[in-house]
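Note that one protein chain is taken out, while the other chains of the complex remain in position.
Every chain is named by a letter (A and B) in the order it is written, and numbering of its residues begins at 1.
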Amino acid sequence: MKKNLLLISILILFSLSPFLTSNNFLIRFLTDILIFSILASSWNIIGGYTGYASFGNVVFFGIGAYSTSILMSNTGLGFFVSMILGGIIAALFALLMGLPILRLKGHYFAIATLGVAEAIKALVQNLNITEGNSGIYLPPPEMSVDGIYTFFFYVTLIVLALLLFLTSIIFKNKFGYNLKAIRENEDSANSMGINTTIYKSAAFSLSGFFSGLAGGIYAFQQGFIKPEPVFNVLITIKMIVMSVFGGLGSLFGPLIGAFTIETISEFLSSYFLVAHTLFLGIVIILMILFAPKGMLDIFINIRKKGLSYFRKNIEEHRV
Amino acid sequence: MEKDPVILSAKGLTKKFGGLTAVNNISFELKRGEILGLIGPNGSGKTTLVNLLAGNLRSAGGEIYFNGISIKGLPPYRIGRIGVARTFQIVKPFPGMTVLENIAVGAMNGRSGKKRTIKKAFSIAEEVLEFTGLSNDSGSLAENLSVASRKKLEMAKTLAMDPEVIFFDEVMAGLNHKEIDRSTEIIQKIRERGISVLMIEHVMRAIRSITDRIFVLHHGNKIAEGTPEQVLNDSEVIKAYLGKRYEQLIK
Partner (left out) sequence: MTLQILINGILKGGLYGLMALGMSLIWGVMNIINIAHGAFIMIGAYITFLLFNFTGIDPFVSLIFSSSIMFLIGYTIQRGIINLVIRAEIFITLILAFGIEIFINNAALMIFSADVRKVKVSYGASNFNMFGVTIPYVRLIAFLLAIAITIILFFFMTRTKSGRAIRATSQDLDGAVLSGVRVSRIYAITFGIGTALAGAAGTLWAIIFPLSPTMGGSLTLKSFVVTIIGGLGTMLGPVIGGLTLGIVESFGTNWFGTTFESLISFSILVIILIFRPKGILGKGKE
C-alpha cells in the first residue's frame, strides 16, 4: 500500500510537469517517455501477462500511425476520431493476425510476428494509399507552440492512464486470471474450461488497440510519417526491453522500464551523436546478462543476497 | 424424469498413431456416483484413453456420450465446461501463481464459472483448499510445492470446477503410504458429493479399497472388467499385467 501511494504521488507530480517547467524540450522528452510507456504496457499485456512474446508489436504502432494520418489528410476527420479509429483498426488487425498465429508457440510465434510486421512494412512501402516510401504529411495542429507541447503531453498521459486503469481492473478479474493461467500452462487452462483462443486474441487485440493509439499520437505529433521509422523493429525491441527491465507482468514495471531506458537513450544520444545506438546495444546486452528478471527483482533480492545475486542468476541460466 | 444411471460412456473408441493402435475398440460405462478403476501396464493406452475422453486428443473412431449427449470432437475447454474435469499424469500446475489462485482459476471456469463472481470463486477455492488439506500452502507459489502437494493441487483444481465427472490420472504415483491413505480418503469424499470418478492408478491398495469396478487395458484392448475381486484374481489379468510381482504385492 505504501509503495502504491509513493508511485501515485510520483505520477501526480509527473502529470503536473507542464505547469512546473516551461522547457518545451523537457516536456517533449516526457511525452516520449509516456508514448513508450503505452507501448511497453501494451506489450506487457500479451508478452508479460499472457506469455506470448510478440516480436512484431510495432506493426500496431505503425498501423495506428498510418490509419490516423490517412484519415486526417484524406477524409478531413479530426485528430481524436482518427486516433481512436486508428486504434480500432490496429485492434482488428491484431485479431485477424492473432487467430492463425497465436496457435504457434515460443520461437515460432516470435518469428511469425516479426515476419508479419516486416511484411506489413513492405506492403506500406508499396501501396498508393500510403504513398510508399515518400511518406504522408498530416495537417498541423492549430495551437500555439507551447500549447502543442502541453496538448500532446496530456493526450498521451490520458491514454496511458486509461490503459493502466483498464489493465489494473482486468488483472483483478477473471479475464486477467485466465490470461495468467494460459501463460503458466496452456493445456491445463484449456482443460479447466478456458477458451484459450478467445482469451489470447482478446489480449492481443487490447495490446494492438493501445499501441495503435500511441501510433496515432506519434503521427500527429511528428506531422509527417514514413514506413521505415514507424515500422522499425527497434521499437518492438525497446518495448520488450522496457517490460523486462521494469519487471514482466507487473502494472508499473513497463513505466519504470520506459523511464529508465528512454533516459539512458536520451543521455547517450546527447553525448554520443553517432554511437548512441551502439551503446544502446551494450545496455541491452548488459541488462539481459545481469537483470533478466528486471530491476525490481534486483532491488528486492540484492539486499538479501548481495552481489551473489548476479552470480546466482547466471548460474541458473548457463550450461 | 428418472436420471440415466450412466453418466459417461464410450462406444468402440479407437485411436491409431501411425501404424500403432493405442486404443482399440474400447467401450465402457461410468455410472453415476461410481468410482471406476482403470488399470493396465505402462503403454497400454490408459492415458491415451483419458486424453480422448477429455478432448485433448481428437480424430478417433467411436463415440463418447456424457449425459446422453455426444461429446466426441469437442475441444477440451467445452468438455471442461459441461462438467468433465481431468488431472494430468505429469502434473500441470500454474507454477507462478499461488496455490489459492490455481484453485480459484478452476472455480472461475469449469461448469459453474459463469455463475460465480470473482469473490465467490475465491471463497470456493478456500473451501476446496480446506477439503484437500492444502490450507497451509494457500499462499505459496505452486512451483515450490512438494510432489505430494502438487498431486493434491491437481485434484483440487478439478474439484473447484464443480464437475459431475473427474478423471484422475495417477494422482497417487510417487506418494508414501500415509499420503496415499489421505488421497484415498479425499477421493472417497469426492464420491460422497455425488461426483463420478474414473481413476487410472497403479497403487493397488487404493484401487482395491475404493473402486466399485475396474477395467483393464492391455495393448490398447480391454481384457477384463468387473469388481476388484473378480478382476484382480483373473488369471489373464495376472498373466498380462501383474505377473509375478502381483503375488508379492498381495503379500
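As a working rule, a contact is a pair of C-beta atoms (placed from the backbone, for glycine too) under 8 Å apart; a residue touches a chain by one contact, two chains touch by 3 or more.
Quick caveat: nothing in here was measured; it's all calculated off a predicted structure.
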Omitted chain - touching chains that are shown: A
Taking the entire complex into account, which one of A:I129, A:I198 or A:I285 touches the absent chain? A:I285
Identified contact with the non-displayed chain, of A:L26, A:I84 or A:I237: A:I237
Considering the whole complex, which of A:L6, A:A119, A:I158 or A:I198 touches the chain not shown? A:A119
Residues of chain A touching the missing chain are 47, 53, 55, 100-101, 103-108, 110-112, 114-116, 118-119, 122-123, 125-126, 233-234, 237, 240-241, 244, 274-275, 277-278, 280-285, 288-289, 292, 314, 316-319
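Operating definition for what follows: only the chains that are shown with their structure count from here on.
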Averaging over Cα atoms per chain, report the distance between chain A and chain B in Å. 43
Which positions of chain A touch chain B when the two form their complex? 172-174, 177-178, 180-181, 183-185, 187-196
What part of chain B is in contact with chain A in the complex they form? 54-56, 75-77, 79-81, 85-86, 88, 92-97, 101, 104-106, 108-111, 113, 118, 121, 157-158, 161
